[in-house]
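Here the complex is missing one protein chain, while the rest keep their positions.
Moving on to subunit A:
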Amino acid sequence: MKAAAQARTAPPAPADQGGAPARRHTPETATPDAEIPAVATGLRATARLRATHNGRTTTVPLLHSDGPFHLRRLRPQGERARVCVLGAMSAPLGGDELELDITAEAQARLEVTTAAATIALRGATPDPATYDVRLTVGEDASLNWLPQPLISTHGSSLHQTYRVDLARTSHVLLREEQLLGRTAEPPGHLSTRLTVTRAGRTILDQQTVYGPRGPAWDGPAVLGGHRATGQLLLVTPGSKARPAPVLLGDRLHGYCVLAPLAEATALLATAVAPTLAGLRRLLSTALTHAVGTKQSV
């Protein structure tokens, strides 16, 4: 990965890109041909993606890349359409306002992944960056959101939100992983809020605050020295069973708990681990248990 000072020259505009993003160059990284005023403000970008079911299969009629998000169709897996978010430039940097808006309309089957880890870097301004992901899932639709981890680097400041709106019969599988600091580096400030509604009712509302502005964030009540943390949410309507919590892991490899939310159609795995690899193993094992319990994804 390159440092924050790397010039964020935009790649050639992807063919399916709707409008050119408001490109920003910081004073010290501005390229000579920059026609945009050299102001150290953040980048604003909103990428959109909408999948729909045409009666036979899932299609993706809207694929709007923007700023650092380059959306690319992947080969479908069975009846599930797949899209990959490629990082077209280093983001988020301080001051950036990024939005990713993903909709799976009624009966659509969609999986969205990212090609590489999202790395929060300091950037040219001390302002925090925002990264808002909106996932909307229609009736009988199924969405898997399985991005690569988010890495908070020293000096960065990022506020990430997830807003997940589900219909009563929506299926969703969501995984999010965070690494607090690269090797031998303290993290930046990372705050997140995850809000999940089902048929208009909030079933999960959760904030985390890590890094220099999260008091005792690495203490024994919060992360206990673990540098990787993540969650996996699986919502499968129709399942009335309330499975017993599953406890995974040990002192060396980290811990994970898989348990139902108050809304029993939703299972949530929460994990902490010393490394991203360990975290992924715990969450993968939790997913195997969850799918075994719910018999569907």
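To be clear about the criterion, contacts are C-beta pairs under 8 Å (C-beta built on N, C-alpha and C of every residue); 3 or more make two chains touch, one makes a residue touch a chain; residues count from 1.
As a convention for this text, contacts and distances are computed from a predicted model.
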Per UniProt, the name of the complex member that is left out, chosen from "Urease accessory protein UreF", "ABC transporter ATP-binding protein", "Cytochrome aa3 subunit 2" or "EfeO-type cupredoxin-like domain-containing protein": "Urease accessory protein UreF"
Candidate in contact with the missing chain, chosen from A:G188, A:G214, A:P237 or A:G278: A:G214
Interface residues of subunit A (partner: the chain not displayed): 193, 195, 201-209, 214-217, 219-224, 229, 245, 247, 251, 255-257, 259-262, 268, 270-272
